[in-house]
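Below is a slice of the complex: some chains, not all, each in place.
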């Protein structure tokens, strides 16, 4: 890509302060910028880097007031982070070519419908009766089972496995080696100590605009559906148990796990390595800190939780800080014991 | 499926109370049941739903006594949960067709033996000298290395990778993208700070009736075998290190990890996101709570553990509740300090 700063400002509906004729060839973080780069400043925590960066242009907020000299041209916009994202999208469109056509050998069973403008990589499999919308990208080694329904603009990355009867909406991306619709983990104990598999007859339903990370696993329901609502973003290596429901626009970071039949509300933010026990409900807007273990339903909206078992963030932080102070607390207890004549100084 | 309630009662060796001529078309949870559904009530926690469900029939215990009016026909059996499981199995048999035959292209090396009635999906690989029993189902993209032995009725789901020399018993299911027999994580430190791989010459042995979840990884032994005893059920995204042994009928939930050379007893129940350090032994019947970290051997059978590091459940719960009460405890300590004249009220 090669644009002038003024061309970029126009694209982003922004105004330029400084030399608008400079040439931009690449994008970088503000702390790493060099000549020909464009960068952005959204968080004032990074303001110091504006005064040292060698980037040729920096996207800033309309109201930003610099406090020191700097060399970059400024492009002022309403939302620097979104504007920069938009710029990266343009860059991606220009530089990355979409795969197209069909590459042999692939295996498509009978009675499959695929919309126009598809890319079908080699070693892919589509089971019978599956119906897929337009602009499909199905990469090498991906597997789509029988009676699957997928909307438009799906990007199914290499090695993804989608089991029978899964339903996926429009504009979904599923990253490499993720598994959608494997058996729920359900076993009935028998008298001799062994376990008998409970047939898992349900499916997984994924709504529009969902993103699912690499090696993440989502189990199908025993009966009914495991449901991922629209706009949900799941990171890598996440486990979603059978009959779980995840609400709209909820974001979950890597390696978290959600046990069977739990319902996560909309607009929740769940950090990495979190565990949720089964059969609980999290209200909309719940935030859960990294490595927390949530063992009870959360009924009030927009709470922040942390710890294992998870409690409200403030209570958790207070208890944690007192745990760290335990040596001092025990010392104070000993002093009182001595003072009360319960213990002598030598008696420790 | 379409059966009368009396036909189902006959299948389950049960007796009907109410209209035995009703038609059943589907199965559902008792809280979601609608007309034409059959459901079950095994746990009295859910008894309330019997009085509101619109399911046409509900399977209950022989001795169950309803306390309010209800509309469903009851089918009384010795074990409602198992009876319902059996019913789902019948339903599955009727509605889901087993894949059969061989789909091109697949790759089978020389000197491979496969029993009768196999399904071999496209893009599958079987390495030389491997021997597999009858009724194999090997789905698209699955990989079986060299010198592998697999018993009868194996279901190897899409994308599963089984390394050389693995031995698998009868009736085992391995779900999508699981990896069996990768290198154990063993490295010897060298003088310059680098590490040298220790060759991993052993294998993985999996006995009969084992189930292994999606994206789970089981490493082969350095020497000898990593052993998964009969009836073990592993959920998704579990890590089993080299030279581990897991005892009969032990059940492990998602995202747990077992470090090298640890031996887990029979009939253990390990919840999700648990970690076991290496070189320890867990006695038969040990139960480990979610997110626990077990750092020492457990010699007594049937203990329940929790926490990280894990302690007996009761001690863990007591300590946890006192941690939550620390703010109050510190306040009480301050009161005593004031009372003892060690600290003044202002002195805080």
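Per-chain numbering from 1; labels A and B assigned in written order.
Keep this in mind: contacts are C-beta pairs under 8 Å (C-beta built on N, C-alpha and C of every residue); 3 or more make two chains touch, one makes a residue touch a chain.
Remember, it's a predicted structure, so these values are computed and weren't measured experimentally.
Of the identical chains making up the complex, 2 are displayed, while the complete assembly in this file numbers 3 copies.
Convention: only the chains that are shown with their structure count from here on.
Averaged C-alpha coordinates give centres for chain A and chain B that are 26 Å from one another. Against chain B, the residues of chain A that register as touching in their complex are 105, 107, 123, 125, 141, 143, 159, 161, 163, 177, 179, 182-183, 185, 187-188, 190, 193-199, 201, 215, 217, 219, 223-224, 237, 239, 241, 255, 257, 259, 273, 275, 277, 291, 293, 295, 308-309, 311, 315, 318-319, 322-323, 329, 332-333, 335-336, 339-340. Taken in their complex, chain B has these residues touching chain A: 27-29, 32, 81-82, 85, 88-89, 91-92, 95, 103, 105, 121-123, 139-141, 157-159, 173, 175-177, 209, 211, 213-215, 231, 233, 235-237, 248-249, 251, 253-255, 266-267, 272-273, 290-291, 308, 320, 323-324, 326-327, 329-330, 333, 336-337, 340-342.
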